[in-house]
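Let me give you the structure first, and then I'll get to my questions.
Apart from one protein chain that is not included, each protein chain of the complex appears where it belongs.
Moving on to subunit A:
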Amino acid sequence: MIVEDLLITEQKQIADNIFMMKLTGNSVSHMDSPGQFIHLKVADGIDPLLRRPISICDVDAGSQELKIIYRTEGKGTKQLSEKKVSDTVNVLGPLGEGFPTDHMERGETALLVGGGVGVPPLYYLAKKLAAKGIDLQIILGFRSEKDVFLEEEFKKLGQVTVTTEDGSRGLKGYVTDGMAQLDVPYQTYYTCGPTPMLRAVQLSAKSEGYVSLEERMGCGVGACLACVCDVAEDHIGEGKKYRKACSDGPVFIAGEVII
């Protein structure tokens, strides 16, 4: 865990309110686990005051380059989108526990289900899994055609289904409609997106899996207890009754925490 001013090497809008930013610095070489996130300080002063957690979308270890994709929603992300190439951003990270991949073996199939800004961390995961020889079924859900991003990039790594709520691109409906159409068995699923989507994916899935939560965070390092979730009854055992999304997660075994 390092705090470092990373240099912006690229910044561009890739969909409606969606931006892609590339950053470089020494700490990028530690970002080797897909599903982890970085905590960005957008402004030098106190406006906005807190950091913004943003998932890692891709890492090029060789060039120490990190890619993030974010939606401009509030003051912080708007300011981030106004930054230019060769500006710096103060980054704390990598933080959190990412998606486990060690148990997957060559020739097995993984299902990746992402929704909106939950899609980016699945890209780094897909690259890692594809490199291991895992077959990928990828379902990406968006509101509408103007919101779609990363579709072409994912197509190079596996079988992609895009769903949109209004049917303006791909399958009309939700990611779970995409899941219902799947005719290939899979050994593990990985999902990231808004909580109602995660809940639905968890119910529809036919294997064990991992969910990545989007929670409102404070410190990002496990101290403030802003982002806690309750542990499901059958997962408590002797341990704690809660998990911190920032440091125990954001990725959890499906069913471990109540979402």
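What we mean here is this: a residue touches a chain if its C-beta (ideal position, glycine included) is under 8 Å from a C-beta of that chain, and two chains touch if they have at least 3 such contacts; residues count from 1.
Criterion: contacts and distances are computed from a predicted model.
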From the names "Dihydroorotate dehydrogenase", "Probable septum site-determining protein MinC", "Acetyl-CoA acetyltransferase" or "Carbohydrate ABC transporter permease", which one matches the UniProt record for the unseen chain?
"Dihydroorotate dehydrogenase"
Return the single residue from A:6, A:59 or A:219 that touches the missing chain.
A:219
Residue touching the undisplayed chain, where the options are A:28, A:69 or A:92
A:92
Residues from subunit A at the interface with the omitted partner, ascending:
1, 3, 41, 46-51, 92, 215-230, 240-242, 247
